[in-house]
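A single protein chain has been omitted from the complex, and every remaining protein chain is retained in its original position.
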Amino acid sequence: MGKVNLAVKVGRLELKNPVLVASGTFGYGEEYAQLVDLNRLGGIVVKGLSLEPKIGNPPPRLVETSCGLINAIGLENIGVERFIKEKLPFLRQFETKIIVNIFGYSFKDYAGLAAKLTAAGVNALEVNISCPNIKEGGKFFGTDPTSAAAVTKAVCEETDLPVFVKLTPQVTDIVEIAQAVIEAGADGVSMINTFPAMAVDIHTRRPKLGNITGGLSGPCLKPIALKMIWEVVRSLHIPVMGIGGIMSAADALEYLIVGAQAVQVGTANFVNPRTALEVIDGIEDYLRLHHFKDIKSIIGSVLIPK
Amino acid sequence: MGKVNLAVKVGRLELKNPVLVASGTFGYGEEYAQLVDLNRLGGIVVKGLSLEPKIGNPPPRLVETSCGLINAIGLENIGVERFIKEKLPFLRQFETKIIVNIFGYSFKDYAGLAAKLTAAGVNALEVNISCPNIKEGGKFFGTDPTSAAAVTKAVCEETDLPVFVKLTPQVTDIVEIAQAVIEAGADGVSMINTFPAMAVDIHTRRPKLGNITGGLSGPCLKPIALKMIWEVVRSLHIPVMGIGGIMSAADALEYLIVGAQAVQVGTANFVNPRTALEVIDGIEDYLRLHHFKDIKSIIGSVLIPK
Amino acid sequence: MFLETAKVVEHCHFIEPGAEIFHLLTLSAPKIASSAKPGQFVMVRVGAAILDPLLRRPFSIFYQGKDTISLLYKVIGKGTNLMTTWEPGDKISVLGPLGKGFKIFSSEPQWLVAGGAGIAPLCFLGSRLREKKVSFKTLWGLRYKIAPALMGVIQQKLGDLIIYTENGSLGYQGLVTEGVKRLRQEEKPEGIYACGPLPMLKALFRWTKEEGIAMQVSLEANMACGVGACLGCVIETKEGYKKVCRQGPVFNAEEIKWEK
Partner (left out) sequence: MFLETAKVVEHCHFIEPGAEIFHLLTLSAPKIASSAKPGQFVMVRVGAAILDPLLRRPFSIFYQGKDTISLLYKVIGKGTNLMTTWEPGDKISVLGPLGKGFKIFSSEPQWLVAGGAGIAPLCFLGSRLREKKVSFKTLWGLRYKIAPALMGVIQQKLGDLIIYTENGSLGYQGLVTEGVKRLRQEEKPEGIYACGPLPMLKALFRWTKEEGIAMQVSLEANMACGVGACLGCVIETKEGYKKVCRQGPVFNAEEIKWEK
């Protein structure tokens, strides 16, 4: 049987296959390098970076829920400078795209991050305007189309790299936000980020997380994310990276079929560090089984009965 | 050991215990009467009623997902007249509160339903402004504070029964909606309804539901619902019925501890028809174990570390 | 209708090279067993502490013992896959008996036509027909052969069967829908009871209509409650949507809108 073509172009970002690993779930890549051949990944989205290092939230930072995980890491990171010096050279060795996830507390923060990372040389930026863990900002930018557009603009003015804006699901109308960031210059959107969530220890009657609330990820989210992506794709026809509870090739295929042009594997990396590789293989098998020669034949191919 | 007091008052609605069964998951009560002693329930919220009967959505109407269920029943119901004639007399036999869930397509529909049911004699109304399955309305009322308030007003003007407004989780700021309906006269809010969701059959590439999209329920939703309720209770201090993925007494207790004054068991009825009874017993055991004499001691008792 | 904590009494796995795999689960559930009728089904809870899989799984009653019911099933997905690990002594929550069963036709001969796991409700029905001394024939379509031990179990309940396999590894080669046409040359049935995949039932319906033969079919639908409460399991009939769990799973084939 002949080779199938897995390469996709998401906005201006060319990927050899549509399977990336999601921000915050794969560290800076090196943590998993012993277990996963990084060269095989479509791309690596690194842990969210801010201008200055951040120490993050007090523990406990993790709670498992039914088919889900709530995290309240609090965007702990080493800061953009140390990333460029200590982590980027390692990542550059691999034949995969490096997408850097960034977040800040002002338009200037975002602009500064974009400028520094563009100069350092990465393949794309993912702008987190949606992290629900952090009190100081994040949520604000992502839930209002005007601010979301302004952040996007601030980033796009400082970079010629492909820019993806990562959306929070906790909005009344995600299509409106997606449209605003695309009009402001983004190449596409990454959706979805974690959903604000909480858990309580009934015996101590205290929240299970040090930060009280956190963000829910994992397979429990998939049906919600899929619906949102379908709405965005059919309304706006824009490039989307699908994220949310992808545990298998079948999950990834659902996203591609509703119209995501790439997918990111998040929480599943913890459960099986080789999930992304198995997803790539599984997509290839599926295409062969159904006699498709090119992944592009299935992207957005969902058949909606009249 | 002495008896513990489980009675609660949610707004003006007095319940002998805080455990109800949720609308749409317990039919009109009679379906489960052989299996569950209805006299033991705090209340029964019956399947959503409209002025006219509705035939609902084309099948398939159900898909199971990871720790969840997507339904697209499409609010099939026999209409308020037949309910009053055929179902209400049966329900009235039991020593439990009958709360009727209503939905419509105009303020007039809601007002008409409220008037008819008040005349017929039920214990409270639950106003569904949030069903995501139905294209003609529903969602519209629930996502905008002004419309939500207007529907509430329309209902409250026609009834002196306690009124609960059932909120959809797919909004940017649920506190704002809750506040609007309370100011418009509601006794409290029921939260949450199902979350808009979707699933695709990768082999046929068709949506798994006849209606394309549906509403997600089940344990996957619990961390999201809990967070929303906590936000509403701490901001507004209003009566809340907690709903979402309650499978056990422990789940129900999480809701009560964050401040819900009652809970509704939904999807769990399908998994174990006796869930609500087991929740009641489990809450009682918990109160005994922790030496509480009254359920009210734990409602809203979550300890937030400074 | 009872919610019973049943105990696994026996679990047979009919696995053999080149054969279609079936599992036969016998549960001690005295209340359900004593009230079950052919064509009725039960809903079995698969997880207990775990919530994935979440919903109960519906299975027809394959046969009825004094205090037991037996289910014959195939592995489809995660629920049935987990079920295969159950061992004698395990306790399982079972809800049933559910739905309306078959109505026995008043004249003879009658035919039972099964496809795959669709044999399950027909086996229970067939053993009832034997008790009542109703004359009937059974046709069963499969993809491959089955383990001889399973064949023994079924023959003991049902008597002889006519088997069709797609690859010819047992009985006649071909589809069971060809089988009915061939058998029709020998006799005209006064009524057919059928259970199997939808394409098979559709083809059978077209044929019975041409031939003017009455048919009852046992249908499947995704189910949540099994008792008529969720309104999730509807199929389209000539009188509007009907609930498979409550108004079915057995329907007169004439009622169903097959084009849907």
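Order as written gives the chain letters A, B and C; numbering starts at 1 within each chain.
Operating definition for what follows: contacts are C-beta pairs under 8 Å (C-beta built on N, C-alpha and C of every residue); 3 or more make two chains touch, one makes a residue touch a chain.
Only a predicted model underlies this, so the values are computations on that prediction, with no experimental measurement involved.
Colleague: Touched by the hidden chain, which of the shown chains?
Modeller: Even though it is not drawn, that chain still touches A, B, C.
Colleague: Give the residue, chosen from A:G79, A:P273 or A:G300, that touches the chain omitted from the document.
Modeller: Residue touching the absent chain, from the options given: A:P273.
Colleague: May I ask which residue of A:L20, A:V63 or A:L226 touches the chain that does not appear here?
Modeller: Residue touching the absent chain, from the options given: A:V63.
Colleague: Out of A:G112, A:G142 or A:P219, which touches the unshown chain?
Modeller: Final answer for the missing-chain contact: A:P219.
Colleague: Which of these, A:M247, A:A262, A:A276 or A:V302, touches the one chain of the complex that we don't see?
Modeller: A:M247
Colleague: Can you name the residues of chain A that touch the chain not displayed here?
Modeller: Counting over the whole complex, chain A touches the hidden chain at residues 24-27, 31-32, 34-35, 47, 55-56, 58-64, 66-69, 71, 73, 76, 218-219, 247, 267, 269-274.
Colleague: Could you please point out the chain B residues that touch the chain left off the display?
Modeller: Chain B touches the missing chain through residues 66-67.
Colleague: Using the document's contact rule, name the residues of chain C that touch the chain not shown here.
Modeller: Those residues of chain C that touch the unshown chain are 47, 49-53, 78, 81-82, 85.
Simple rule for what comes next: only the chains that are shown with their structure count from here on.
Colleague: Among the chains, which has its CA centre at the largest distance from chain C's?
Modeller: Centre of mass proxy via C-alpha means gives A as farthest from chain C.
Colleague: Report the chain ID whose CA centroid sits closest to the centroid of the full protein CA set.
Modeller: Closest chain centre to the overall C-alpha centroid: B.
Colleague: Centroid of chain B to centroid of chain C, CA atoms only: how many Å?
Modeller: Centre separation, chain B to chain C: 36 Å.
Colleague: How many Å are there between the centre of chain A and the centre of chain C, using C-alpha atoms for each centre?
Modeller: 46
Colleague: What is the distance in Å between the mean C-alpha positions of chain A and chain B?
Modeller: Distance between chain centres, rounded to whole Å: 33 Å.
Colleague: By residue number and range, which residues of chain C touch two or more other chains?
Modeller: 51-52, in rising order.
Colleague: Among the residues of chain A, which are close enough to touch at least two other chains?
Modeller: Answer for chain A, listing residues that touch two or more other chains: 66-67.
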